[in-house]
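Working notes, beginning with the structure itself.
In this view, the complex is presented without one of its protein chains, the others remaining in place.
This part shows chain A:
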Amino acid sequence: CDPDLTEEETAVLTSRLSRQQQHQQQSSLLSGCEKCCQKDNCPVTRVRSAQAVCRQCFLAYCTHQFRAGFGKSQLIRAGERVLVGFSGGNGACALLRLVKQGLAESTHRKLRFTPVFVYIDFATVFNDNGDGPLSGRRAAVLEQFDAHLPVEFERHCLTAAELLPGLSEALAAMTDGTGYRELLHRSVHRCLALASRQFNCSRVLTGETASRLAELTLRSVAQGRLSADSGAFSAIAAGGVCQVRPLRQLTSAETALLSWLAADGLMPVCPRPADPDSPLLNDGQGGGSIPGVIASFLGGLQQSFPATVYNILRTGEKLQSDSVAAGSSSSDSAAAAATPCPACGLSMQQQPSGDDGGNVRSNCNALRALRLSENLARSGDSPEPSTAAAGLWAKEGGRYCYSCSVLLNGCSKRAVLEECLIDADGAD
């Protein structure tokens, strides 16, 4: 309903949209599921190809998308121990259900890895001693493990405060909401990486959906990096841990629908939007944060433009990986020769040389412009900045990539944060 359109234009558009929508609805309801072509099977949703599918076909579609990722990537070999991160959310429940189904004896071409289910408990990090939302979440997750996991599957509940002792102090010392949320996100993955080492697992499976990966891609762009790792099916993080995202082809809405349609009693403990008092979802410092802004933006845009999430992921597929470990195993000589950032394991981003003999791109980029603005110093009425370009970079060239430097500089207790992010035993 555009107020600037004339009446005639509005009438024409409305009649066209109505006819199209009516035609779609009528054809779906009358002809039944467009996948199995059974008129008695009422369609429940439309999937990516805009096909109206019934409940059985939708469940089969989700299973296919889950299995196809493993088949194409050939990442997990038979008998491997694989850590499955379970948070109690939509994606985690979908992952648990699909892994359990894939490993069932009766399944055709069943999956053959050995899963180890792990829940990372953040209650003590936020001083939740039994009556807060995080303690309740832990109890609910353990009940789900007992109710839905076969006895032969390993399951563990690990405490984040024990895996990362300085995390509570580091979170309290973050100076802005973006750094707070970024640290939380990294600490979850760091805990999973430590758990995988503890339980001798070679891969970590997480329930990140296409929507979540698109969010992470936009987040990394807003923090200065655009590479294939944020939205890829698998990515090698700091410490050489291979993270696998088998739900990459499903949106958050589809995983939520999967939980509802499966009707097996496994429901998310903490569906979004979650408990507003949960410290895991607020910014810690009040005000907006980049992750919060992007999550609400993408959710809204996806409603109007359903291909948005897939467009972002498809663009990411065309990019090179910034992971140094991934580059060394491929023919990418530039990535293989790059120094990894000890905090995130990705290649150190190009630092401006400050030398006119260098190429234009290294001499003129946004990072240089930002540093120049932040470090301008005027001497008298001289029209030239007194800080020479070479001087700006003399104190730079530190250990970390730019994104991690920003995160570390945003914490008033930098040493504590470094201990949380960096592996002490040198496995990085």
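Heads up, the rule we're going with is that contacts are C-beta pairs under 8 Å (C-beta built on N, C-alpha and C of every residue); 3 or more make two chains touch, one makes a residue touch a chain; residues count from 1.
We take it that contacts and distances are computed from a predicted model.
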{"item": "Chain not present in the shown complex, as UniProt names it (candidates \"Phospholipid-transporting ATPase\", \"Cytoplasmic tRNA 2-thiolation protein 1\", \"1-acylglycerol-3-phosphate O-acyltransferase 9, like\" or \"DNA primase\")", "value": "\"Cytoplasmic tRNA 2-thiolation protein 1\""}
{"item": "Contact partner of the left-out chain, one of A:A172, A:V188 or A:V221", "value": "A:V221"}
{"item": "Residue of A:Q38, A:S73, A:N127 or A:T175 touching the missing chain in the full complex", "value": "A:T175"}
{"item": "Interface residues of chain A (partner: the chain not displayed)", "value": "2, 4-5, 9, 175-178, 217-218, 220-228, 285, 287-290, 292-294, 297, 301, 305, 307-308, 310-312, 314-315, 318-320, 334, 349-350, 360-361, 363-370, 372-374, 376-378, 383-385, 389, 402, 406"}
